[in-house]
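Below: one structure, written as structure tokens.
Heads up, one of the protein chains got dropped from this complex, but the rest are sitting where they should.
Should a chain be cited, it is by its letter among A, B and C, assigned in written order, with residues numbered from 1 in that chain.
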Amino acid sequence: MLSNKKKYIVNGNSGIKAQQIQFADQKQEFNKRPTKIGRRSLSRSISQSSTDSYSSAASYTDSSDDETSPRDKQQKNSKGNSDFCVKNIKQAEFGRREIEIAEQEMPALMALRKRAQGEKPLAGAKIVGCTHITAQTAVLMETLGALGAQCRWAACNIYSTLNEVAAALAESGFPVFAWKGESEDDFWWCIDRCVNVEGWQPNMILDDGGDLTHWIYKKYPNMFKKIKGIVEESVTGVHRLYQLSKAGKLCVPAMNVNDSVTKQKFDNLYCCRESILDGLKRTTDMMFGGKQVVVCGYGEVGKGCCAALKAMGSIVYVTEIDPICALQACMDGFRLVKLNEVIRQVDIVITCTGNKNVVTREHLDRMKNSCIVCNMGHSNTEIDVASLRTPELTWERVRSQVDHVIWPDGKRIVLLAEGRLLNLSCSTVPTFVLSITATTQALALIELYNAPEGRYKQDVYLLPKKMDEYVASLHLPTFDAHLTELTDEQAKYLGLNKNGPFKPNYYRY
Amino acid sequence: MLSNKKKYIVNGNSGIKAQQIQFADQKQEFNKRPTKIGRRSLSRSISQSSTDSYSSAASYTDSSDDETSPRDKQQKNSKGNSDFCVKNIKQAEFGRREIEIAEQEMPALMALRKRAQGEKPLAGAKIVGCTHITAQTAVLMETLGALGAQCRWAACNIYSTLNEVAAALAESGFPVFAWKGESEDDFWWCIDRCVNVEGWQPNMILDDGGDLTHWIYKKYPNMFKKIKGIVEESVTGVHRLYQLSKAGKLCVPAMNVNDSVTKQKFDNLYCCRESILDGLKRTTDMMFGGKQVVVCGYGEVGKGCCAALKAMGSIVYVTEIDPICALQACMDGFRLVKLNEVIRQVDIVITCTGNKNVVTREHLDRMKNSCIVCNMGHSNTEIDVASLRTPELTWERVRSQVDHVIWPDGKRIVLLAEGRLLNLSCSTVPTFVLSITATTQALALIELYNAPEGRYKQDVYLLPKKMDEYVASLHLPTFDAHLTELTDEQAKYLGLNKNGPFKPNYYRY
Amino acid sequence: MLSNKKKYIVNGNSGIKAQQIQFADQKQEFNKRPTKIGRRSLSRSISQSSTDSYSSAASYTDSSDDETSPRDKQQKNSKGNSDFCVKNIKQAEFGRREIEIAEQEMPALMALRKRAQGEKPLAGAKIVGCTHITAQTAVLMETLGALGAQCRWAACNIYSTLNEVAAALAESGFPVFAWKGESEDDFWWCIDRCVNVEGWQPNMILDDGGDLTHWIYKKYPNMFKKIKGIVEESVTGVHRLYQLSKAGKLCVPAMNVNDSVTKQKFDNLYCCRESILDGLKRTTDMMFGGKQVVVCGYGEVGKGCCAALKAMGSIVYVTEIDPICALQACMDGFRLVKLNEVIRQVDIVITCTGNKNVVTREHLDRMKNSCIVCNMGHSNTEIDVASLRTPELTWERVRSQVDHVIWPDGKRIVLLAEGRLLNLSCSTVPTFVLSITATTQALALIELYNAPEGRYKQDVYLLPKKMDEYVASLHLPTFDAHLTELTDEQAKYLGLNKNGPFKPNYYRY
Partner (left out) sequence: MLSNKKKYIVNGNSGIKAQQIQFADQKQEFNKRPTKIGRRSLSRSISQSSTDSYSSAASYTDSSDDETSPRDKQQKNSKGNSDFCVKNIKQAEFGRREIEIAEQEMPALMALRKRAQGEKPLAGAKIVGCTHITAQTAVLMETLGALGAQCRWAACNIYSTLNEVAAALAESGFPVFAWKGESEDDFWWCIDRCVNVEGWQPNMILDDGGDLTHWIYKKYPNMFKKIKGIVEESVTGVHRLYQLSKAGKLCVPAMNVNDSVTKQKFDNLYCCRESILDGLKRTTDMMFGGKQVVVCGYGEVGKGCCAALKAMGSIVYVTEIDPICALQACMDGFRLVKLNEVIRQVDIVITCTGNKNVVTREHLDRMKNSCIVCNMGHSNTEIDVASLRTPELTWERVRSQVDHVIWPDGKRIVLLAEGRLLNLSCSTVPTFVLSITATTQALALIELYNAPEGRYKQDVYLLPKKMDEYVASLHLPTFDAHLTELTDEQAKYLGLNKNGPFKPNYYRY
């Protein structure tokens, strides 16, 4: 088994010994933030990368008149296979083209596939997955297949499935159970169809939000006897796993891929730097130059938003609770204020906090006419949207995802995506970012599947730093970027292995 | 004793309970990089903040004709005290003015002093210190005094003492033993005079480079029985402490203040963002616009250099060994190359690696005429300067800190500071940055001095994150920055204490 | 008449005397660039501001099944008026809302309306207009009405009319003749219906592209006897006017508003800085970070594109023919190259030249797979798209405005908007920019209409600088920007009138 794996963790000529990368860095205290989140919202990750783009989906040929539930339809792909349930298998061709386009921007997964031509590190793996179903997920699934795995898949969100992509996967023989606009009942039915199959039992779980894991715990706890590990991508799912672990109920090793460096920096800093502009433009066509903006929260997301808007000529204010992040905001050239100080004068309010009720009704009452309010942080709790559902205020839907909330005196507030995540609702996530996440998921699956007995216990692990570095290195060719190699003398001077890892665990990047 | 301390760790109205901040976060593996560094260079920290500015010093009234060694002079301050040894006690007034100017940019220490008017958390502390002796250090020493401590001080570097400041401290009654241009013998004599005093024995050590600690280990090992802890600021000194700890020879707790967040981000990213421009301008008067620059290394220092030069209109290339940092460079808009690819075309080469022989003679041979070469990383090993000391090359000193190295064909390379750290040699460190470090040192001393028996063992500790946050919060008023406070409801939602710490230990900022 | 006008040229308390602003600065040599442009394309201005946004239009309720030509329908508004021809008068309410939204971002026109409550500087003016018909144009037309003018309007482009807005104008009593998707014949029919009316003869022309002017010259040359002037906004139309003037055939004064400072800087630099990102994102969902981009041309448009992409982390190369602009590119931090040097390596090619065949088939042949090619400059000639219409290449429309052109070896080039202007086709123009243009047009109409006999001859004039400054000042309140006023002493020192103009004509801003 180990020999299978070697090929996937090789960096350059030198060959990284398997042992070097197979130790997860450390157990890790969970970041306790998002504790009270309602049932359904759990399945929407606050991670920006684990989603499709609704707006790009909007351009799809989705307006089929067919209102029959997919569950009630007889469906077969062109090879006669009917072990799937999608909206319309006839849309497969369109979905295939989207997958092919995505492949071009997912170089790392394609590189993994290439290496898989000889050995199959996932041979024998039976992976059940529950993620957003998009072209990028399809590239991941087909890569896992190329690496030897069998997969069954459901959607982690009732709205996010791209029906054409699901159709293309079904056409290619993947048992996919998902469509856009599932009911709550559909949702669990789909998951169950992935898990509860005669003659097939999963030995790996790939989850995004923890619903799949939850279902198996609840309905088929015995399945865990054969399961080698869980790979979980979302903050919410990771949180659930840490809770299970604390309660002593986690019965297999789990890999937290949400907190890997590449994911954090790319999903948050770099991706939001672009998506804040994109989301605002697509919804409002506004001009950024000269606008006054307040950004609540100066974590990675806030940093990205602030940098982008500053570069476009906006005047940006920042609010923070953490003095260290606050000092960073100062040094980066942003006035650090309390929201009340600037709420009357700003043209845009953006929340990036991970917190709740950051923008209250009182703030909303004091905003000036035409002020735009949106959320880049998490969930839909950062702005107290519920407080706007009062009789004296009029809501007017002016465009998709854009509401004018009108005060009795005629003042209008422009609320985007009803306070849900702007970048999920109103912009798209670049494939390149999704590529990083998907590659990390694939490597985590390989690692857990191939780890010798005893390496991982029934606990939650972070990816070994070495793997983070490997994911990064697989993406460098996209930029025609040329890494420098240490000489022997230099490696010795630095006390490093020439192939990494190159940094201590606490390094902040 | 605990009651004494409370005042110093209060944040806002609410009062942080002492217990909350007195647990060092974790023991920590040492970043093993700089292992082989020669004797004397050990006392020059690679930390940018732990130094004075030579160039600003240059403007001082230092050209006294007096060549008598201070050790051979009889010196008394105006109160008749002679327990000190400085260059010229008469320069005290000039030094006092520099100290007063520095006080204005060290708001956090001044705030600590103010709080000390009632209680004295360092009452009974006998601190022996060995650091660069500058106006900023003087503000620290006088703050420690105001907090109740007795101090004796020597210099950690034979060149870095500002004589006027040393004189001002001596005039104020501080036993200071330091002058600019000490011999090796003077250096140790000064340290010894701090430690080896009748009727006074230190119970705290504040070290920068580890020489003082080394001296006590070697000469007065018994002193450690009364010593409550060591606070060490430099990479080198920290490295030595970790070695002692590994070897089981560390006999008191030690606090590594080098790796605190505020220090790392400020000393490296923010400070270098400014000092790279300053250092290049002061030495070469060059124009940045349109210049092609290669920056070797994209850690915090490299990030700062790249951001500044890009903003000034330079075209910047980056070299890296670590794929994660490399990917960051790409996303930040820099072409990632091997040095050889661009060495013929660039106008400036800057090393920021922590490594050795990054720029070799072969590279130097291939550079174009007038190429500027300098080091922002560490030590003087990043550029292989030794390789330029060959007969066929002519060295011409054109300005202070600027050499032209001339090839037989007339090509000139402009070498700055002979390959030593540009920002130490050719620019100044802003007082504000030094303020952050000095405040961290003061808090570390308070923590170790007041910690109840058993809290710290004979090991090396990182500062509790809470303290990092406290240092940051003390510096926010400088920017008229207003921190937001969590509501009870929000704190509960986030699972955080309203007074912090606000982030998990692994948070990357 | 003059007294009517005064109110509109008042700045602050002091009152600018009418005479001060009524001298056009100078006659002006025409910038001869775009000489050979075909018939229909003439009516599409290269000016970014003179257009609607197709993509925002896309969200409209336009999918009426009604295929009857508007010319064949009987239409009446709610007041029984039928002097108009639009797609569907029932869409008026939706259009009115768009107009109201636009009003909120067109503060300067609203300010003009307010001042018009007393006097009517356009009383008696009969304006025939031919422009894009959008919500912003509607705000302009209704402002002209409020200022006392009667207006009749046609569209300058067969695709750009927003039917709902046209309906709203018709409902309000404006004789509008325009719909989306006119035929060539419809186009001229609409123009004719504006001009050829019994009992109404225009005395002012507002044109965008010169088609209206052309039509009157051709069909109703006698009308010019009563026409007081032409205001022309587009490069193309201005070019035609200069040609008429040279040929001695221009029989009324004309105002070139295309070359006013505010228009140039806003339409080009500031607007393109945003629309390049918007256009690329909406069409390709690409990530900008780390991408290599070549921008052909470093005029205002190129400067805007380069600044935005650099800020988003792209690596930008520039090509130029003008050594001054080339040197600016260098100083701004861009490598100046010939297209051939980088064509194999770049991810995006953007043309901003005003030239033709800047990107040739040879370049296209050498681009790498997935390279994106688009035009931000003018017309559709910058990229030699015709050269791609050859049998060996396959075109695949992957999204609206996005074609994959596929080489026999499988290489795909991503061509946006078939080489037409990206920002017209794939992004929107912020209302704020349109506001500047519309205000300039309104002031130019007022100036020409009220100018005393003899001030303007049968020639083409630039707007007086004073008016440019006035347009700017009307837009400052949007940013809560507070202008400083000169003291008497300062004005004397500078030799300036306290109310401007503040700069010599040759000032470059």
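Everything below uses one rule, namely that a contact is a pair of C-beta atoms (placed from the backbone, for glycine too) under 8 Å apart; a residue touches a chain by one contact, two chains touch by 3 or more.
None of these values were measured; they are calculated from a predicted model.
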Message: Touching the hidden chain in the complete assembly: which of C:G313, C:G354 or C:G419 does that?
response: C:G354
Query: Which residue from C:M110, C:A123, C:V197 or C:L327 sits in contact with the chain not drawn here?
result: C:L327
- line: In the whole complex, of C:K79, C:K218, C:R389 or C:R508, the residue touching the missing chain would be C:R508
- request: With the full complex in mind, choose from B:G95, B:G313 or B:G377 the residue touching the hidden chain.
  value: B:G313
Field: Residue among C:K114, C:K246 or C:K338 touching the omitted chain
entry: C:K338
- request: Pick out the residues on chain B that sit against the missing chain.
  value: 53, 56, 59, 97, 101, 104-105, 270-271, 273-274, 277-278, 281-282, 285-292, 307-308, 311-313, 345, 369-370, 398-400, 412, 427-433, 478-481
Query: Given the full complex, what residues of chain C touch the hidden partner chain?
result: 28-33, 35-36, 259, 261-262, 264-266, 270, 300, 319-331, 335-339, 341, 354-358, 468-470, 472-473, 475-476, 479, 481-487, 489-490, 493-496, 500, 502-509
- line: Residues of chain A touching the missing chain are 289-290, 292, 310, 312-315, 330-335
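Following the convention adopted for this analysis, only the chains that are shown with their structure count from here on.
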Message: Centre to centre, using CA atoms, which chain is the farthest one from chain C?
response: B
Query: Same or different for chain A and chain C, where same means more than half of the interface numbers show up on both copies?
result: same
Message: From the mean C-alpha coordinate of chain B to that of chain C, what's the distance rounded to whole Å?
response: 57
Statement: Between the Cα centroids of chain A and chain C the separation in whole angstrom comes to 41
Task: For chain B, jot down the residues that touch at least 2 other chains.
output: 330-331, 335
